[in-house]
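Here is the structure we will look at.
All protein chains of the complex are present and in place, except for one that has been dropped.
The block that comes next holds chain A.
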Amino acid sequence: MTTDLVAAPHKRQAHGLKRAIERFPFLPALIILVALLVLNGVYQPRSVSFVGITGLVKTYLALMLLAVAQTYVIYAGDIDLSAGAIVSLVNVTIITAMTALGGDTGAVIAGLGIGLAVGLACGVVNGIVVAALRLQAIVATFATSIFFTGLALYVMPVAGTPAPTAFWRTYGGRILDIPFVLYAVIILAVLLVVLARTKLAVRLLSVGDDQQAAYQSGLPVTRIRLQGYALCGLFAALAAFCITGDTASGDPLVGGKMTLNSVAAVVLGGTALAGGFGTVTGSVIGALIIGLIGSLVFFVGTPSEWQNLVQGVAILMALMAGILVGRRARR
């Protein structure tokens, strides 16, 4: 986690906290995460037991991945409002493909391959529309989200088909007595570290920092933004795999509401929505913060009619705390 080096393209010398936050912009989010874990543990000790934490990861791994997906486009100052729709489309596509191919291990692997291809294709479509055709990202991806949802409804008009048992039993099961999702988290961490060291991550941040300057310094801005969307599509496909593993079924509307949560997770993680500054680690933490706030609101015993309000206020407070700490450090 601590090896996530891509923070900002510019670095300045500074005192301790300031330097720490510049190097690890997700630090405030990490503190909030730890505080939330402690609070959850105080109000419901079982929620932070091994089983509880495994459940939390199992449930929110999809949102973590989708937040990572969203981070790559936000790096470049873009946004993807179709991320949730891509999750839905990949979910119904892999379920349909796996079922059609017979549902054995071979079919599962083929289905996952097809899912990655679909995610990538959706990302490329977004990239072409936003980067090549220069439509405003927020509206263009809103439009493609409707298009992708339409495709998902065409593939599976109503929720229902179960996932092959081999697939969801693996996701929900254990290997050598350790839950599968914990392996997935480790693989994700390695993948993120590797990606953070690629040229692409730095270039996306440069484009987000100052698109004009990036262009003038000779960076292929259009291609970089397109690659950002492609990467976003791939990670959205991975998120879809997790949600398919946790729900064991196809549902053409399953991901729709996840889009804004993914954006919120990115911002909670300390990444600037305007682009040019941030980390994927922060987004992963942000996704967990959203999940833990939801649970905490319940565990402290908030009356049902106040739960939405308290949850909203808590997320706002988490955002403010992060920004205040960050601002003080950067001053």
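Quick notes on this one:
Here, contacts are C-beta pairs under 8 Å (C-beta built on N, C-alpha and C of every residue); 3 or more make two chains touch, one makes a residue touch a chain; residues count from 1.
The working rule: contacts and distances are computed from a predicted model.
When the unshown chain is looked up in UniProt, the name that turns up among "ATP synthase subunit b", "Sugar ABC transporter substrate-binding protein", "Pyruvate dehydrogenase E1 component beta subunit" or "Ger(X)C family spore germination protein" is "Sugar ABC transporter substrate-binding protein". Of the candidate positions A:R46, A:R134 or A:R223, contact with the hidden chain is made by A:R46.
Residue in contact with the omitted chain (choice from A:F26, A:Y75 or A:W168): A:W168. Interface note: of A:S82, A:Q211, A:T271 or A:S295, the residue touching the hidden chain in the full complex is A:S295. Think of the hidden chain as still there; on chain A it touches residues 44, 46-47, 52, 55-56, 59-60, 62-63, 84, 152-153, 157-162, 168, 172, 243, 246-258, 261, 291, 294-295, 297-299, 301, 303-305, 307-308, 311.
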